[in-house]
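In this view, the complex is presented without one of its protein chains, the others remaining in place.
By written order: A and B. Residues from 1 in each chain.
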Amino acid sequence: MQISHTFRQSMATVHTWCGISVGALLFVIFWMGTLSVFDVEIDQWMKPELRISSTEKKISLDDVINRMLAIKPESARALSISPPNDRQSTFELWFRGGKGVVFPRHYINPESGEFIEPAQSLGGTAFLYRLHHRLNLTWKNMGTWVVGFAAMSMLLLLVTSVFTHRKVITELFTFRPKKALGRSTLDLHTLTGLMALPFYFMVVLSGLIIPLQTYLPWATSVLVNGDKSASTIALRGGMKISPANVANNELVSIDQMVLKAEEKWSKLDDGKPVRVDAIRVGNLGDENSFVRLRRIFADNRVMMNREQMIFDGSSGELLYDYVAGPIITVSSWIKGMHYIQYQHWPMRWLHFLGGLSGCVMIATGLIFWQRARRKKHGEELLIHRIVNTVTIGIICGTILATGGFLLTNRLLPKTVEFYSFDRSELEVLTFYTVWMASFLHAGFRRKTVWREQAILIALVAITAPILNWVTTGDNPIETLHKGLLSVFGMDMVLILSAVIAIVIAVRIQRFDNA
Amino acid sequence: MFNELLIATALLLSVVGCGYYALSQHQHWKAVTKPSVLPLKQTRLQVFSLFALSTSLVLYIVEEGIEFALLLWPLSLGLGIFSVGMILTFRPTLLRILI
Partner (left out) sequence: MAFTRVVGSVKTLVAILAGYALTSGYVAFLSIMLAKFGMEVGEALMLSAMTGFIVYLGVILWIFTTPKIWRTSIVIILMAGVMVTVSPYLAESVKVKLNAN
C-alpha cells in the first residue's frame, strides 16, 4: 500500500491513466481535425462539379439571391449566403426553416449564375469536420460533451507530461529509432509531444472555448437571469428581430448594403480591403425582414467574427452596428486560431503538420504503453489482445476508413440508391464498415497486422488519385496547369501518404515481432 | 516573392536556432563532431541560438504582423525542433555546418 507519492510520480500516474482512457478517442478527434484544415479542399475533391477556377467577372449578389428566391421552399424563413472566397470560387447558399431546420446547400457558378448540381456527398465539411467536433452524435449535444471531456483530458495530459521528465531539454532532440522498440517509440512520443506543446495546448483550449455555451449553459446565463438567447447575443453580438407576420416581399439591394459595410469596416482595418463573407436574409417575405452582414473569417487577420451589421430588408435602414469589445476580440483571436480560415497558406500547412504530429504523438503514446505493459507481464493475456486490437483499429482503422470514404466517393455513380440509403449515406456506411473491418482484422491476425494495414493504407492512398484521374480527367499535371491547386494538393498528399505508408510497412516488422 | 523569401529565411533561422541549442547539450555535441574537437562554451552556443530564434521572430512580426507572428513563430519553432531531432538521428554530421 502506497502512502506517499512524489509529485512527479503522481503526475506520471495521472498522465498514464488519462492517456489510456481517452487516447483512442483523442486520436480520432485529432485525425479528423487535421483533415478538417483542408475540409473545403476535400469537398472539391469529392464533388468535382465544384472544381471551378476563380473568375474576375462575378455576377451580383442581388442576382444570385433572386435566383435562389425563385426556388424557395414553403417553410423557409431565412436564406444564408456565402460568397466566393480564395478557397471556394462558387456561391454557396441554403435556406433555413423554423426550429433549426437547415435545407440542402445550393451552389451557383459565379460567372454564369447557373446552379451547379454536385453529386451527393457529405465530403469534408459535413462529415469529417462534424466527426471532429461532435463525433456525429447529435442527441442533446452528447458528441460535443464527449469531445469536450476528451479535450479537458488532453489539457491534463499536456500539463502532466511536462512534469514526468527529469531532463526535458536534453531529451527534447533525442530520437533513437535503432534502439529497442519501446525506447524509440517513447522517444518519438516525447519529441512530437514537446516540440509542439504550446500549439497543442492552444489548439485544445481554443477548441473548448468555441462551444463554451454548450459546456457552461447555466453559468453563462446566470448574469442575465437565465435568458439563454440574451446570453448568446451578449457573447456573439446580434439582435432579436421577430417576424411581424405581415407580408412584404420587397428587398432592397443587398449589394449596396455590402458596400456600405465593407466601407465602414475597411476604415476599422486601416483602409485594407475588406470582404463580407456571411450574409443572412431573415424573416423572408415578412414586413420585418432583415439582412445580417458579418465578417466571420477575415482574410488578413486571425480574429474572426468581430463585426456585424443588420439592415432592414425593405427599407435598407441600418438597424444594428456592432464591433466586438476588447475581451471578445481576444476570444475571437483564440477561436480564429482554431478555425484556420484566414488566407495564409504557409500557416495552414504548418497547422496541418502540427495536427499530424499530434496524431503521431497520441499513437506512439498508446503503442508505447501497450508494449511496456506487455513486457512487464511477460505473456499475452486476453486483455492485451483487446488493447492491441483497439489500438490498431483506432490508429490504422481510422486512416483506412478515411481512405475508403474517399474511394467510395469516386467509385459510386452520381445517382445511386441502395436499400433506401442515398449516395452520401453509402459513403458514410463504407467509412464505418471499413473501420469495423480493421478492428476485426486486428483481432484475428496478430503477427502481421501492422504491416498488412500499412500496406492496405498505401494501396488505398495511391488508388484515390488514380480514380480521380479516371473519373474526372483531372490528374496532377492538369490541375496544376488549370490552377486548381486544391485538387493538386489533395492528390499530392495522397501520393505522399502512400509512400510513407509503404516505408512504414517495410520497417514495421519489428512492431509485430516485438 | 520577397515575402516568401523572408518567411523561408525565418523558418530556416528557427531550424538553425534549434540546432545551436541542441549543440549546447554535451551529448549532442559529441554526436556531431569528431572526438578531438573541443566543445565551444555552452553559453556561447545558447547565445547564437537565442539570436537566431529572435531574428526569426522579428522577421515574422515585420513581414506578417503581430497577429500572425504570434502563431507562426511557435509553430516554426516546433518545426525546428523536429528537424534538428531528425538530423541528429539520421545525419548528425550535417550539423557541423553550424560550427
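Everything below uses one rule, namely that a contact is a pair of C-beta atoms (placed from the backbone, for glycine too) under 8 Å apart; a residue touches a chain by one contact, two chains touch by 3 or more.
On a predicted model such as this, the values are computed, not experimentally measured, just so you know.
Under the definition given at the start, what are the shown partners of the omitted chain?
A
Would you mind spotting which of A:V224, A:L411 or A:L429 touches the chain that isn't drawn?
If we include the chain that is not displayed, A:V224 is the one touching it.
Determine which one of A:I20, A:A126, A:I233 or A:I296 touches the chain that has been left out.
Of these options, the touching residue for the absent chain is A:I233.
Which residue among A:P73, A:P273 or A:P326 touches the omitted chain?
Going through A:P73, A:P273 or A:P326 one by one, A:P326 is the residue touching the chain not shown.
Tell me which stretches of chain A touch the chain missing from the display.
Per the touch rule, chain A residues meeting the hidden chain are 1-2, 4, 7, 10-11, 13-14, 17, 152, 155-156, 159-160, 205, 208-209, 212, 216, 218-220, 222-226, 230-231, 233-237, 239, 320-322, 324-328, 331, 334.
The definition used in the following text is that only the chains that are shown with their structure count from here on.
Hey, how far is the Cα centre of chain A from the one of chain B, in Å?
One centre to the other, that is 31 Å.
Can you tell me which positions in chain B touch chain A when the two form their complex?
For chain B paired with chain A, touching residues are 7, 18, 22, 25, 27-28, 64-65, 67-68, 71-72, 74-79, 81-82, 84-86, 88-89.
Under the definition above, what is the set of chain A residues touching chain B in their complex?
169-170, 172-177, 191-192, 194-196, 198-199, 301-303, 333, 337, 344, 346-347, 350-351, 353-354, 357
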